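Every protein chain except one is present and positioned as in the full complex.
So, chain A:
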């Protein structure tokens, strides 16, 4: 009796296998896009330039010599609209105070932070450290390169004011 049942079950299984064959086995091992994981906190993989001047579209050293008041004016307006919701010149707010930003950062670094904040907080050890401290990641405000340059001019002008 048990054998009979086994036989019936066996034949059913075989039939199911045939049926499954109809369905067509799902393709195994579809290509998966390899995601580059960047988890390390160190500076490995960064060039000396990137360590000092940040990662982003600005790949040459920007210097601020003679303050250009036209640029300062433009930078100040932009700063008010795009940055001041989180940054103040004289005090810490959502983000760090910026009146003395060039004590620790180069103008190029600041421009890359403005233009590539997502990349910076993922890959640059200094930016990562800042995120850990301030918790709110800096949003990308989609500024043009020369707009970021104008903001650097403005921040340089207030830094000079503070110094005086």
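The criterion applied here is as follows: a residue touches a chain if its C-beta (ideal position, glycine included) is under 8 Å from a C-beta of that chain, and two chains touch if they have at least 3 such contacts; residues count from 1.
Here is the rule we use: contacts and distances are computed from a predicted model.
Taking the options "N-acetylglucosamine transport system permease protein", "ABC transporter ATP-binding protein", "histidine kinase" or "Sec-dependent nitrous-oxide reductase" in turn, only "Sec-dependent nitrous-oxide reductase" matches the UniProt protein name of the chain that is not displayed. The chain not shown here is touched by just one of A:57, A:90 or A:139, and that residue is A:139. Residues of chain A in touch with the missing chain: 1, 4-5, 8, 11-12, 14-15, 18-19, 22-27, 30-31, 33, 80-82, 84-86, 93-94, 135-137, 139-143.
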